[in-house]
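Reviewing the structure listed below.
Every protein chain except one is present and positioned as in the full complex.
Labels for the chains are A, B and C, by order of writing; each one numbers its residues from 1.
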Amino acid sequence: MIVRMSPEADDRQRERILHLLRERGYEVMALGRGGSPVIGVNGKPLAEDLPAFLSGQPGVEQVVQTDRAYKLAAREVRPAGTVVRVGEVAFGGPEPVIIAGPCTVEDRDQLLRTAEAVRRAGASMLRGGAFKPRTSPYSFQGLGETGLELLAEARALTGLPVVTEVLDTEHVELVAEYADMLQIGSRNMMNFALLRRVAATGKPVLLKRGFAATIEEWLLSAEYLLAGGNDQIVLCERGVRGFDTATRFTLDLNAVPLVRQLSHLPVIVDPSHGTGRRELVPPMSLAAVAAGAHGLIIEVHPEPEQALVDGRQTITPETLADLVRRVRALNAVTAGVLAGV
Amino acid sequence: MIVRMSPEADDRQRERILHLLRERGYEVMALGRGGSPVIGVNGKPLAEDLPAFLSGQPGVEQVVQTDRAYKLAAREVRPAGTVVRVGEVAFGGPEPVIIAGPCTVEDRDQLLRTAEAVRRAGASMLRGGAFKPRTSPYSFQGLGETGLELLAEARALTGLPVVTEVLDTEHVELVAEYADMLQIGSRNMMNFALLRRVAATGKPVLLKRGFAATIEEWLLSAEYLLAGGNDQIVLCERGVRGFDTATRFTLDLNAVPLVRQLSHLPVIVDPSHGTGRRELVPPMSLAAVAAGAHGLIIEVHPEPEQALVDGRQTITPETLADLVRRVRALNAVTAGVLAGV
Amino acid sequence: MIVRMSPEADDRQRERILHLLRERGYEVMALGRGGSPVIGVNGKPLAEDLPAFLSGQPGVEQVVQTDRAYKLAAREVRPAGTVVRVGEVAFGGPEPVIIAGPCTVEDRDQLLRTAEAVRRAGASMLRGGAFKPRTSPYSFQGLGETGLELLAEARALTGLPVVTEVLDTEHVELVAEYADMLQIGSRNMMNFALLRRVAATGKPVLLKRGFAATIEEWLLSAEYLLAGGNDQIVLCERGVRGFDTATRFTLDLNAVPLVRQLSHLPVIVDPSHGTGRRELVPPMSLAAVAAGAHGLIIEVHPEPEQALVDGRQTITPETLADLVRRVRALNAVTAGVLAGV
Partner (left out) sequence: MIVRMSPEADDRQRERILHLLRERGYEVMALGRGGSPVIGVNGKPLAEDLPAFLSGQPGVEQVVQTDRAYKLAAREVRPAGTVVRVGEVAFGGPEPVIIAGPCTVEDRDQLLRTAEAVRRAGASMLRGGAFKPRTSPYSFQGLGETGLELLAEARALTGLPVVTEVLDTEHVELVAEYADMLQIGSRNMMNFALLRRVAATGKPVLLKRGFAATIEEWLLSAEYLLAGGNDQIVLCERGVRGFDTATRFTLDLNAVPLVRQLSHLPVIVDPSHGTGRRELVPPMSLAAVAAGAHGLIIEVHPEPEQALVDGRQTITPETLADLVRRVRALNAVTAGVLAGV
């Protein structure tokens, strides 16, 4: 069960509700940030009269009951949807957000040129890997802190907020110092220690879906962040494991309207990893927005063939510019089809 | 290798090429219909000088070499793409084709009302199952020939061409008598005897992807139809088996731009089976068209809740009408993004 | 619901039960062969007092209720399990049955040599494809009726009963003339027209699992055969589609004890297709028997490298001989572990 306090409710009223619940033996979670305060109630079967009792308490706006495994991530908590702000960028608003940049920060020149190019192409946020999760220990693992410094420099140059991945609990504070948004990658979607630590930073989070994660498991990983007091979460569908090697992954766009129906969190799509093929990125980007995605995260490089990592799935700034134009026009047509959703 | 004859080439010239190839010990396949004649060459390693030799022969327009498993289905055979015509409907042209109708023909009143409603909603073709492939022997198996007669009556009433599934080699001629287009369902994608028999009718074919078929396997099933002399083929992505039960299938939209790149055959999408959830049909329909689909096939019923089969994934004529409007507008925005493809 | 008649029940008593049920508006299915007669009851909710009423009728041995989708395939119908006999071979008895032979009948010499070799190696049945389902229309499709004649000759020579695949409803009678057991391949598991026709022959059937079929779908395909009056069915697990290309398919041995728990039908395993790698065939054959498989079907060729089809997954008669010895010894150890199952 979730108790939503009214925006006017003061801390005293909220503390009182927490107290009332605790003394009745429930586990409570206070979710404070990014909107009206919310209290999650768990831990034992609810007394029948509890919802009515709580609804009558001062400061309580709404009592929401759900039998879903995830509670704070459920749509019912915020029927209007959550808007996640990163600087002036808003995920979950009327306009799709386009994040672009290189797979990996390779060097100063490459990053700054790419950052400038994606800004000109109309992207509103910069991506780039400083710590890279590589399947092989012999592959380039990223520049680490140097990469973070370069990302900060690129932000200063272009004004674009920066999202980058954090791989290890020990690097969370470090990455949080530099980045505007922390990415939790597919391989770490169920790294619960990392989720808890990232939640604690209060930074906006980009939570990628694990490549064999069900929608429910994905929302439960978001629930770890929410239960940790952080609701600045953007979900990212990036393809699941399939049986056909013709594409790197199977981009599961069903997940987009489904997640919008089940949860209040914004959801974006990564067509670069989701296809693994450069020439599929533009059409699948449009498909993602048409399906209701709140944005895209796309790998861009001035010379894709020269990219150290993932060149095969990387597009040029020129292709990005054309894509951005199409996405804007497309959004005008498709907006509202999910109204019912 | 494929030899494309020029449109002006006469039968004598074509027979001569077939003769030249046979006497050199190659297996040849003549593909006559739907455009300039094409000859497929297989069966043994090609002599190095063969392409040059053939290019010099009267009536030969182009010699195409491909090492793909499928030959006649390869894009190279018709770079401009194949347009499949069913009456006045054209798959592979500038406008997406929308096929709509009930999952199953239940009775005269239901079918005629639905047909009239989908016509008014702007659909250009009617779907409806007379022979149904049911997982359980105890489920309703369709009305059979009576269903076919009702479909013909619905066509007479609305002017909409009709597509319906054929399940068994023994029913091919019967279904071909009534239907304008024959559907081969997912469960029969690798029913090669059925493919051969359907090819022989010369009727346009809707070839659904098997739910665990790779793109190559799918195109090889199309190759059975092509090698049988029938190139009036429309491919249909309808979702593959995935690990998440939140949706009935995983709609693999990556397949759409990929198939357009690999093959000259038009490809449409079935968002009804591909999601299994009514509320996901509109957004995923838009996503499919944005990805480059040449059309959609959608389950529609005046009272979805009353449908004997698949009601859960069936939309109303009203929803269809709104969707048709959006698809038209969307197509204007996305057309051309696949130009490169 | 299923009504099992006692072995002593005469036809009159059975007809009377069928009549009693029909006059109450139920759909009934009589399953006569291979054991005590069974009557399946479907079509409408059961009256509460029906089981008690029927139990009291002369000739009725047991009334079994199940809410599973499949009825006649359910374990409850024959708790002791069904034994399927092909000549002197018994599937479902104490000894695992080993079927071996070439993927495809290539020519007289190859087949007779292989047949003789697998007999000497200890196999109790011969496999070989006359009609082959090939993904590509350009691949060798089998020798057809000539292949069937050669199989009959090999049986005459070795005394081994023969199982071979039937692909098309039109060939069912032809194949049934020559073969002792009809195989329905994975690609046709949901070819319901073929299932019905094969059921009608009354011949023993080897029903392979489709490569994306759930256990329930597989048992429902068996239910088509059972509802058609044929209970001489042996199920065959042969691998499902997975995401890893290191093996051709993912051999799902979980299916073996699970099917034994859910159904009374014998189940065997095909480690050749299930692995696609010759060197994995022996260990996975032992694993299959240890999991409770009632037998194995293995591709064997005197010179695997020379095999026209599937040589990569084919073992030699020498390897088979060693394997047969191990299987016998293994069975003594594992028998009974499934007693609880």
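Observations
By definition in this document, a contact is a pair of C-beta atoms (placed from the backbone, for glycine too) under 8 Å apart; a residue touches a chain by one contact, two chains touch by 3 or more.
Being a predicted model, the structure only gives us computed values, none of them experimental.
When the full complex is taken into account, the listed residue touching the unshown chain is C:T214, out of C:S6, C:N42, C:Q62 or C:T214. The chain omitted from view is touched by exactly one of C:D252, C:D270 or C:E299, namely C:D252. Residue A:A227 is the one among A:A227, A:L251 or A:V324 that touches the chain not shown. The chain not displayed touches subunit A at residues 27, 42-43, 69-71, 133-138, 167-171, 187-188, 190-194, 210-212, 217, 220, 223-224, 227-228, 240-241. For subunit B, the residues touching the chain absent from view are 241-243, 245. Although one chain is hidden here, its contacts on subunit C can still be listed: residues 212, 214-216, 240, 242-247, 250-254, 256-258, 261, 274-275, 277, 279-280, 282-284, 286-292, 322-323, 326, 329-330, 333-334, 337-338, 340-341.
Throughout what follows, only the chains that are shown with their structure count from here on.
The set of chains in contact with subunit B as well as subunit C comprises A. At the far end from subunit B, in terms of centres built from Cα atoms, lies A. Averaging Cα coordinates per chain places subunit B and subunit C 34 Å apart. Taking the mean of the C-alpha atoms as each chain's centre, subunit A and subunit C sit 49 Å apart.
Looking at subunit B, residues 212, 240 sit in touch with two or more other chains.
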